[in-house]
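Left out: one protein chain. Kept in place: all the others.
The chains carry the letters A and B, assigned in the order they are written, with residues numbered from 1 in each.
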Amino acid sequence: MSVEAREARQPWILLSPALTAVTFLLFVPLLFIVVYSFWLSSATGADIPAFSFENWEEALTDPFYRDILLNTLKIAGITTIVCALMGYPAAYFIARARGNKAFLLLLLILPFWISYIIRTMSWINILGVSGAVNWLLVNLGLTEEPIQMLYNETTVILGLVHFLLPFMVLNVFVSLDGIDTNLEDAATSLGATKWQAFLQVTLPLSLPGLAAGGLLCFVLGAGTYITPMVLGGPRDAMFANLVYEAIITQLNWPLGSALSLMLLIVLGALVLIYNRYLGMAQLVKGLG
Amino acid sequence: MTRKIDDTTRYERLLERYRNGDLDRRSFLGLIGAAGVAYGLQTPFAKYAHAQDVSQIRFDGWGGVVSEAFREYAFDPYTEKTGIEVVDGTFSGGDEYLAQVRASQPGEYNIAHLSGVFDYARYKNFDLTTQLNLDNIPNFELVMDRLVEPYRAITPDALSAVPYNYGTTGLAYNRAYISDEEMKEKGARSLIDPAYEGKIGGWSDWRTRIWYGALATDQDPNDIQDMEAVWDAIRQHRDLALKYWGSGAELMSLLAEEEIYVTEGWSGRIAALQEQGHDIGYYDPPNGFGWQECLFVIKGSPVAACEELLNFMLAPETSIAVAEGQNYPPALDGTKVDLGDKIPTLPAYDPTGTLSGLTFADPEYWNGNEAEWSKEFSRVQRGY
Partner (left out) sequence: MGWHLIRLWTLLVYGFMFLPVAVVVLLSFNASQFGSFPMTGFSFRWFVELAQNDAILRAFRTSLILGALTALISTTLGVLASLALVRYRVPAANMITTLLIAPILVPEVVLAVALLLFLNFLDLPKSFPMLLLGHVIFTLPFVILVVQARLVSIRRDVEEAALSLGASPVQTFFQITLPLMLPAVLAGALFAFTISFDDITGTLFWKPGGVETVPTQIFSMLRNSISPEINALGTVMILLTVGVPLLGLALARALATRSGG
C-alpha cells in the first residue's frame, strides 16, 4: 500500500468509532422520528401510519411555534453572552493564576454534585420572599417588604447561566492555558500596553475555546426544558417544553417528532454556520 | 379451584428453579466482578417475566417512602413465599411512564402505580389491559366498591387493576393571610381573586386547570357547557398566578416559603405540611377534585404471579404503611379493616367506606376531550 493511501485512511480509522456510535445511536433512531413526523395521531389510542404533511404544516405555519422558537433562541443567546462575559475573565484568572489550577477548576464543577433539579429549586431559598437575599435586605433596612424576584424570564436565564457557566469557563480555560505566555510578554516588550497585548495576541488565540464554549451554551440553553418549568412563571416556556408536552403530556408523537426535527434543523444550521465561519477548520487555517 | 393448585405447584417448581438460577448467577457474577457489568447481565433474566417460568416481576412506582414501604411489607415477604424476585423501578410521572411503556416490549413492564381512572382508560385505549382473576386476590374483598366502579365501567368483562389509594386536589391556603371563612365563601374563585395577584399558584396539569376553571365559573366539571368561560377563567388565573408548580415537592416549598398564599394542592402533601407545623388550611370545595390511584397490570405480564403480588400489596399492613408514608388514605374500607390511628386523620379520608362526598372525573368525558384540551391548554398557558 502506498504511503498516501495509508495517510488517507488513517483519519477514517480514528473517526470510525465515534461515527459508528453517532450513526447507530443517533441517526438511525432519528429515522424513526422522521417517519413518525409524517404519521397522524388519533385522539385516543395508537398513531396512524400515513404519509401526511399535516404535522409539518402545523409546526411551520402556526405562529405559536414560531414565536416560542424565536423566544428560545433569544433566551439562549442572552444566556450565552452572559456566560461569556462572566466566564472569560474567570477562565483568564484561572489560566494565569499561580495557585493550583486543577483545584480551581474542580471547584467550578462542585455545583454539579448537587442534582440539577435540587440546584434549580434551591434558588427559592436564595431569592424567594423568605430566602437569604430578602432576609439580608430587610435586616439591612434596604427594603421594608421582601421583594418578589422569582419566576420570570430573568430567573430562567439566571438558572441557565448557573448551569452553563462551567462549560464556558472550562472551554476558555483549556484554550488560554495552551497559549504561550511569552507571546504576550513579547508584545508588551515591543511597546504594546497590557490591554493591547491581550486584545491582539491572547484574545484571538483563545477564540476557539470561546467559540466552543459559546456553541455549547447556546445549544444546551436552547434545548432545556426543566429550568423554565422550575424557575419560570406560568407563561415562560422554551421550545423543548413544547416538544416535551407534545410527546409526553399530549401523547402526540407525530407532532412532537415534527417539532423536534424543526429544532434540530434550526440548531444544526447554526452549527454549520459556526463551523463554516468561526469553527475549528477556519481557525486552524487562520493559525496555520 | 384447580387453578389454585396449579399455581401452588408452579410456584414450588419455580422456587427450585430460582434457587438454581440464583446460584448460577452469583458464581457467574463472582467471576466478572464489576458491578456495572452485573446490571447489564441482569436484563436477560428480565425476559423471563413474560416467558413460561416467572423468575421476576417488575414494579414501577413512586420512590422514597412509598417504595421503601412496598419493599418491606410486600416485596420481600412475596419473594420469600414464591421465590419470585420483585424488581422495582421508579418514574417521575404517569405521562412519561406511558411513553416508556409504549416504546417497550410486551412483558417488560408488569405492575405500575398509576393514576386511577385517567390512566386506566388510556391504557385501555392503547390496548394494554389484562384480565385479572379476582378470586386469586383475597384482599380485594377489603377494597371499597365505589373505587372499583369506574374501572368496571371502562372494562366490564374483567379488571386490569386494583384501586390502591385516593385523595383530593382541594384548595390550600396560608391561614395567616386567608381565613377559613373567606375560603369557604370564595371557594375556587379565590384562585382568580385579583386581591392575591402574584401570590397565587396552581398545578401545571391541564385537567386540574380545567376542573378548577369549571368550578370558578359554576359549572359541573364532568359536563362543561361553556368551555370558553372556562378558558377565560384559566387565562385570568394564569395572569394572576406567580407560578405553576409541577410536583408535590415544589407545591410544598412554595407554600412553606410563603411564595404563594393560595393554590390548589394534593391532600396528602398539605397534610404533610400541616404535620410539620405550617399553618396551611385545606378545603375541598363542592365538586372538589377527587382522584384515586391503582396498581395496574400491563398486558403481556405473568398474570397469576402478578395477582399474588397484588394480594401482598393490598394486605392491610402494606396498605397502611404506604398510606402513612405518602399521606393518602388506602383504598381499603375503614368499616372492614382497622386502619390504625393516623389514617382516619388524613384529609379526604372517608370513614363510611362509601366515598359519597367525593367527585371523581368521568373518564369517558375527560379522555374524549384530552387531545383537544391538553393542546389548547399548552397555548392558553403561554398567552395565546
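Assorted remarks:
Convention: contacts are C-beta pairs under 8 Å (C-beta built on N, C-alpha and C of every residue); 3 or more make two chains touch, one makes a residue touch a chain.
Worth saying up front: this structure is predicted, and the values here are computed from it rather than measured.
Touch with the chain omitted from the figure is made, among A:61, A:125, A:154 or A:181, by A:125.
From the options A:46, A:60 or A:109, the residue with contact to the chain not on display is A:109.
Hidden from this view is one chain, which touches chain B at 34-40, 42-44, 46-47, 56, 58, 61-68, 87-93, 96, 99-100, 103-105, 108, 247-250, 252-253, 256-258, 268-269, 272, 276-277, 325-326.
In the full complex, chain A touches the omitted chain through residues 7, 10-12, 14-15, 17-19, 21-22, 25-30, 32-33, 86-87, 89-90, 92-94, 100, 102-103, 105-120, 122-123, 125-126, 130-132, 135, 162, 165-167, 169-171, 173-175, 177-179, 194-195, 205, 208-209, 211-212, 215-216, 219-220, 223, 225-226, 239-240, 243-244, 247-248, 253, 256-257, 260, 263-264, 267-268, 271-272, 275-276, 279-281, 283-284, 287-288.
As a convention for this text, only the chains that are shown with their structure count from here on.
One inter-chain figure worth recording: chain A and chain B are separated by 35 Å, centre to centre, where each centre is the mean of the chain's CA atoms.
Interface of chain B with chain A (complex): residues 93, 95-96, 98-99, 122, 125-127, 198, 202, 204, 206, 238, 241-244, 246, 249-250, 253-254, 257-259, 367-368, 370-372, 374-375, 378-379, 381-384.
The touching residues of chain A, when paired with chain B in their complex, are 41, 43-46, 64, 68, 121, 124-125, 128-131, 148, 150-151, 229-230, 232-235, 237, 242, 245, 247-252.
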